[in-house]
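For reference, the structure discussed in these notes is given below.
With one protein chain held back, the other chains of the complex are shown just where they sit.
Chain lettering (A, B and C) follows the sequence in which the chains are written, and residue indices restart at 1 in each chain.
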Amino acid sequence: MAAVHSEAHGETHNPALLHHFATEEQQRDASSFGMWIFLATEVMFFGGLFCAYLIYRRWYFGDFAAASKSIDAFLGGTNTAVLICSSLTVVLAIWAAQTARRALMIIMLLLTMLFGLAFLGIKAVEYKQKFDEHHVPGASFSFEHESIPGHPDQYANPRHAQIFFALYFVMTGLHALHMIVGLGIFAWLLWMAWKGRFTPEYHTPLEIGGLYWHFVDIVWIYLFPLLYLIDRHP
Amino acid sequence: MSMATATAQPVERVNYLNKEYGVWSWLLTTDHKRIALLYLLSITFFFFIGGFFALMIRLELLTPAGDLVQADTYNKLFTMHGMVMIFFFLIPSIPAVLGNFLVPMMIGAKDLAFPRVNLLSWYLYIIGAIMMLHCMLTGGVDTGWTFYTPFSTAFTNTKIVEAGLAIFIAGFSSILTGLNFIVTIHRMRAPGMTWSRLPLFIWAHYATSIIQILGTPVVAITIVLVAVERTLHLGIFDPKLGGDPLLFQHLFWFYSHPAVYIMILPSMGIVSEIIACFARKRIFGYSFVAISSISIAVFGFLVWAHHMFVAGISVYAALVFSLLSYSVAVPSAVKVFNWTATLYKGSIRYDAPMLYAFGFLGLFTIGGLTGLFLACLGIDVHVTDTYFVVAHFHYIMVGGALMGYLGGMHFWWPKISGKLYPEGWARLAALIVFIGFNLTFFPQFILGYVGMPRRYYQYPQEFQVLNVLSTAGATVLGVGYLLPMIYFLWSMRYGKPAPDNPWNAAGLEWKTPSPPTTYNFEEEPVVTWEAYNYDEIDAAHKEEVPVAG
Amino acid sequence: MSAHSKSSPLTTYFAVWGALLVGTFLTYEAAKIDLGVFNAAVALTIATTKALLVALFFMHLKGASEKLLKLVVISTVFFLLILLALSMADYGTRLWS
Partner (left out) sequence: MFDNFPLWPDKASTAAGNVDALFIFLVIVSGMMTLLIFTAVVYFAARYRRQQGVQAEQIEGSIPLELTWSIIPLGVFMAIFFWGAVVYFKGRTPPRDSTEVYVVAKQWMWKLEHAEGQREINELHVPVGRDVKLIMTSQDVIHSFYVPAFRMKQDVLPGRYTVAWFRATKPGTYHLFCAEYCGTQHSGMIGSIVVQEPAQYEAWMSGGTTGPLSATGEKIFAELGCVTCHRSDTQGRGPNLQGVFGMPVQLEDGRMVTADENYLRESILDPGAKIVKGFKPVMPTFQGIVSEEQLNALVAYVKSLSKPGTPGPKTAEAAPSKAPAKGSQVE
């Protein structure tokens, strides 16, 4: 660990300042920049999936629309709202740290995690529905006699609908995985906040964790219309 | 080797190697130099595994009939050769070993921005590596390193998922290395180390990191999709279920074409350092060489489908990708011209690193120019998926990247180990590698044009002579690669202690002791000079010590 | 970074939060109207606006003193678009003869 090395320097340091940084500012800038770079990686990671989605949506638009319509958009919309609220509590937590309101910070972190858990809960309900309807790709998949929106006399091709559901589960599944990781990060942040580690001068981990959380929110902001709202007109 | 300055060294100076002892001082280190050595050990191990596979391939191809191994075994051999060499040797080779060691020193930093992330990335590499080893020992994979669907998802019964996971994990190791470099280069430069004063090695690593960060995640998600498709049969890549196998190829090459630049760009950085030092000159057209690295990284993302001209993509897409492919050729050509121009009116010495750099120049030129053939639609139809392609990318990835890596290892070995290697042996090895390489791979260009497809386990009689030549070359090449390992190991024990700056080279890394101390610099350096200020170095040197014979 | 720029006042945060919720509602309702090809355009425009709001205000991209972070975001989006656009160069022209 870095703390072992700090005897090499005569000066007195903030214990959070690692040995190889000259100033706290340099360290904070490096950390937040690193997180942005990491998010760039994440964008491309989801980007491959968006590429697949784009191509098949063009090919099999009607089938995708039919499959999309079978998902509960109200649950999806609610989840969007839940995530937006959690993003608000994250910025409020950071604001609380900046203005030395420790209790508020802890409450906001708790709320964030609560919203995160609510999101996963609603997601689980949605998955359960799909499972019961045999819309999970695989051996028991079935999407027979589902009309294509706007073409009541034409049924969606189940094989193409299966591709939609495959993308749906991979994309939302990866997103949910990111949420779970985010919850882990926030549990740790909460613990740090509880121990009083964050001050108006030093709360970099909170900012970095927040960046990650907001990014996961942004991914969902795109997933929601792309997966749930392809074609909803009656 | 004849050293210009051989200042007396105190024998037991505290340095990064002897500061602490014991296994844990290595396995838990956050010192970028120790992590570099951990990587060096691991990738060398994989180099020889991959090399063994290569040797088996060449031995099998000695005769037209399939006689040495079974067809399945042969298919696994070339698959594992590719996977090991690409994901576990070439991609981490220069960035994770020399880059790790040198990037902080060259910009005057004490360490990378995130030392613990750096260690984590080595552990990720090791986890991926162990999985890959386990996969190889328990049956291996037979799809070719390219994992083309639907063969990989619905037909082969080998260990695709495990190999994919191994590459996925190793990929994240590569992403973290790139992330660390970018942040370090932006945030950790010493006072006065402006962008225009950065060594070209740093520019090259910066460009490499861009590709690692933006390309690797795409192949990672593609591998996830292959694994999911294979286990659950979702149809994303399976034409039987409505999917498009070409989508896999698009996503795969979106990373795997730029990945070639992950291998070659750092090597170009090394060559710039070596040529400047041994010609005692500032690199001709410094800013053009620097910018060309970035343009190769950026343009590299625009050309991927030139691997798919006969795969069934639309002819219009083929036109676009062929045209864009030439955009990478221009900055590559600019680099070669600038290196050549740097030699003009230089004061050139032929020490081992310079011989490797010359070798790089020659082989990369041939490799790059044959790339024009493959970007050219009319010719690609005939030569793609033949030995012409095999020869071309080996000229780039072995002739280019590996030559540069060896040159760099020789150049910085005194700094890394604090010992001098035997110069005569090193020059001999460079010569053997160069000759062996050309003998192995040049016949393959002809083999490709006369029509021998790649990944063939048995072949028609008429291709035999060229194959025998290639196999003969491979044995020479094998000797060439064994030599440096032997004398580097030898020098660690018996080599003469190295002075701090054996080559009188420019660059902050040479201002540290050999081997460096844990924090590299006694105090933070302040840079007031341009990169490659060899005129100032040589002028100062002349005043102090007359040129030693 | 953000700590040095004046921290965003709470009113901004709540305004952005409100705008995001309204955006969610709008995109949900817009999907029920038949706009033909424009359905996707509307959905993506709203999503991008929302994403920008989150990035600029919640992630403090707007207050970032440096251009560097903006450069990271722009170039990432650029490479993502390259992936999508050049793939479409194939898929969009396959049926041309």
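Simple rule for what comes next: a contact is a pair of C-beta atoms (placed from the backbone, for glycine too) under 8 Å apart; a residue touches a chain by one contact, two chains touch by 3 or more.
Since the model is a prediction, treat every value here as computed from it, not as a measurement.
Trainee: One chain is left out of this view; which of B:Ala318, B:Ala352, B:Ala474 or B:Ala505 touches it in the full complex?
Mentor: Considering the complete complex, B:Ala318 is the one touching the chain left out.
Trainee: If the hidden chain were put back, which of B:Ile127, B:Leu377, B:Leu428 or B:Met492 would touch it?
Mentor: Residue touching the chain left out of view: B:Leu377.
Trainee: Just checking the interface: what residues of subunit A touch the absent partner chain?
Mentor: These residues touch the chain not displayed: 60, 62, 151, 153-155, 157.
Trainee: Tell me, which residues in subunit B touch the chain that this view leaves out?
Mentor: 66, 71-72, 75, 142-144, 146, 148, 150-151, 155-156, 239-240, 242, 245-246, 279-282, 284-288, 309-312, 315, 318-319, 322-323, 326, 329-330, 333-334, 336-338, 340-341, 343-350, 358, 361-362, 365-366, 369-370, 372-373, 375-382, 384-386, 446, 449-451, 453-466, 534-535, 538-539, 547
Keep in mind that, in the parts below, only the chains that are shown with their structure count from here on.
Trainee: What pattern do the touching chains form: line, ring, star, complete or other?
Mentor: complete
Trainee: Consider the two chain pairs B-C and A-B; indicate the one with the greater count of contacting C-beta pairs.
Mentor: Ranking A-B and B-C by C-beta contacts puts A-B first.
Trainee: Averaged over CA atoms, how far is the centre of subunit A from the centre of subunit C? Could you give it in whole Å?
Mentor: The separation of the two C-alpha centroids amounts to 15 Å.
Trainee: Approximately how many whole Å separate the CA-defined centres of subunit B and subunit C?
Mentor: Roughly 37 Å, centre to centre.
Trainee: Which residues belonging to subunit B are in contact with no fewer than two other chains?
Mentor: 186, 214, 218, 247, 250, 254
Trainee: By residue number and range, which residues of subunit C touch two or more other chains?
Mentor: 68, 76, 79, 83, 87, 91, in rising order.
Trainee: Write out the stretch or stretches of subunit A touching subunit B in their complex.
Mentor: Spelled out, the residues of subunit A in touch with subunit B are 1-2, 5, 8, 18-22, 26, 29-30, 33-34, 37-38, 40-42, 44-49, 51-52, 55-56, 59-60, 137-138, 157, 159-160, 162-163, 166-167, 170, 174.
Trainee: Touching subunit C in the complex: which residues of subunit B?
Mentor: Against subunit C, subunit B makes touches at 186, 214, 218, 246-247, 250, 254, 301-302, 304-305, 313-317, 320-321.
Trainee: Within the complex, which stretch of subunit A touches subunit C?
Mentor: 28-29, 32-33, 36-37, 39-40, 43-44, 47-48, 50-51, 54-55, 58-59, 73, 77, 80-81, 84-85, 87-88, 90-92, 95, 98-99, 150, 207, 210-211, 214-215, 217-218, 221-222, 224-226, 229-234
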